[in-house]
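Mind looking over this structure? Questions follow.
The complex is shown incomplete by one protein chain, all other protein chains being positioned as in the whole.
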Amino acid sequence: MTFRLEMKVRDYECDLQGIVNNGVYFNYLEHARHEFLLEKGIDFAALTAQGIHLVVVRSELDYRQSLTSGDRFAIEVQVERISRVKFGFRQQVIRLSDNQVVLHGLVIGVALNPQGRPCVLPALETLLEG
Amino acid sequence: MTFRLEMKVRDYECDLQGIVNNGVYFNYLEHARHEFLLEKGIDFAALTAQGIHLVVVRSELDYRQSLTSGDRFAIEVQVERISRVKFGFRQQVIRLSDNQVVLHGLVIGVALNPQGRPCVLPALETLLEG
Amino acid sequence: MTFRLEMKVRDYECDLQGIVNNGVYFNYLEHARHEFLLEKGIDFAALTAQGIHLVVVRSELDYRQSLTSGDRFAIEVQVERISRVKFGFRQQVIRLSDNQVVLHGLVIGVALNPQGRPCVLPALETLLEG
Partner (left out) sequence: MTFRLEMKVRDYECDLQGIVNNGVYFNYLEHARHEFLLEKGIDFAALTAQGIHLVVVRSELDYRQSLTSGDRFAIEVQVERISRVKFGFRQQVIRLSDNQVVLHGLVIGVALNPQGRPCVLPALETLLEG
């Protein structure tokens, strides 16, 4: 199952090269992951308030194209298991005007319990059931 | 005429108080102004590429409430003339769940020509015609 | 007494006009206020953890010049009482290369107790004594 979220570049996200700054893609990907989780009933902010922190342990991003002012794009998210406690989010940023893949990446996360230890979160397990 | 744009808080926009950081509202307001201008045929990025810079010279913001994770909100924009070359954008951020005004502000801008001098931009004049 | 903090523009803070984005000045001003408070023994993050939220209720900023890539600047902070519970921070951003005032502003804040009500915070009172 692929989750998909459509967004539009905001001018303040562009840097002096006139294109979306590299760091901003990480924000886009995070927002798409959180919306994906929310759709599955997993609320990042509510978990945080309970002392459960979903954290990123590794990211690999390949930048293929650039987004610029006015561009509309979609972010696609798929999830896969990396280990007993690690989840991998395969994410793509696709420019809508020409359907080109602008960026694709793998973001690996774990849930930390209130003691700061990686834990199995039953809610996350359901992400893998499709 | 009131322009209106609906948006949703992204988790990375919240700070350690758990609410949208004060500086982020300025980003929201800028994005709403640029979308408003675009609807009127005025493209901020295209003007920049031509050497015409739309710049803010003053902002007055009143923070009434806070937005937090998951909140949906609207930004309303109205324009008024401040002087021959200055335009005032009256903007409100309205939380959709309870219709409360979260922030209202006045952002005053001018157009600078390629020599860096304030100038009258015919396209901006049309904003005032309603 | 004037608090002063020196900083340098980071390239990702510049937007497609090639200058520091207007919203970033809010970040600069906030950082300078927090460093000023810290020097006075008031730790924003520690207060937040105790349920005391220091929040901005109004800001007035005048943009006079622009900062750009590589610029070094100082932020000056002075505090004044606005009312029994409101504090005003007069802040200036000064470019070091030519000592020009780039921006000056007034940021008004209050302390909210864990019930969300404005309160008198003894630690803040000491800001006005020095």
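Here the chain labels run A, B and C in written order, and each chain numbers its own residues starting at 1.
Here is the rule we use: a residue touches a chain if its C-beta (ideal position, glycine included) is under 8 Å from a C-beta of that chain, and two chains touch if they have at least 3 such contacts.
Computed from a predicted structure; not experimentally measured.
Engineer: Under the definition given at the start, what are the shown partners of the omitted chain?
Structural biologist: A, B, C
Engineer: Just to verify: which one of C:F44, C:Y63 or C:F87 makes contact with the chain not shown?
Structural biologist: C:F44
Engineer: Please identify which residue in A:L5, A:L38, A:V56 or A:I82 touches the non-displayed chain.
Structural biologist: A:V56
Engineer: Since one chain isn't shown, list which residues of chain C touch it in the complete complex.
Structural biologist: With respect to the unshown chain, the touching residues of chain C are 10-12, 14, 18, 27, 30-31, 34, 38, 43-45, 49, 68-70.
Engineer: Where does chain B touch the missing chain, residue by residue?
Structural biologist: Against the missing chain, chain B presents residues 11-12, 14-16, 18, 21, 23, 69.
Engineer: On chain A, what residues meet the omitted chain?
Structural biologist: Residues 16-17, 21-24, 26-27, 30, 45, 48, 53, 55-63, 66 of chain A touch the chain absent from view.
Heads up, the rule we're going with is that only the chains that are shown with their structure count from here on.
Engineer: Which chain pair has the highest count of C-beta pairs that touch?
Structural biologist: B-C
Engineer: Whole-Å distance, chain A centre to chain B centre, using C-alpha means?
Structural biologist: Centre separation, chain A to chain B: 28 Å.
Engineer: Taking the mean of the C-alpha atoms as each chain's centre, how many Å separate chain A from chain C?
Structural biologist: 32
Engineer: Give, as an integer number of Å, the spacing between the C-alpha centres of chain C and chain B.
Structural biologist: Here chain B and chain C have centroids separated by 22 Å.
Engineer: What are the residues of chain A that contact at least two other chains?
Structural biologist: Within chain A, residues 11-12, 14, 18, 69 contact more than one other chain.
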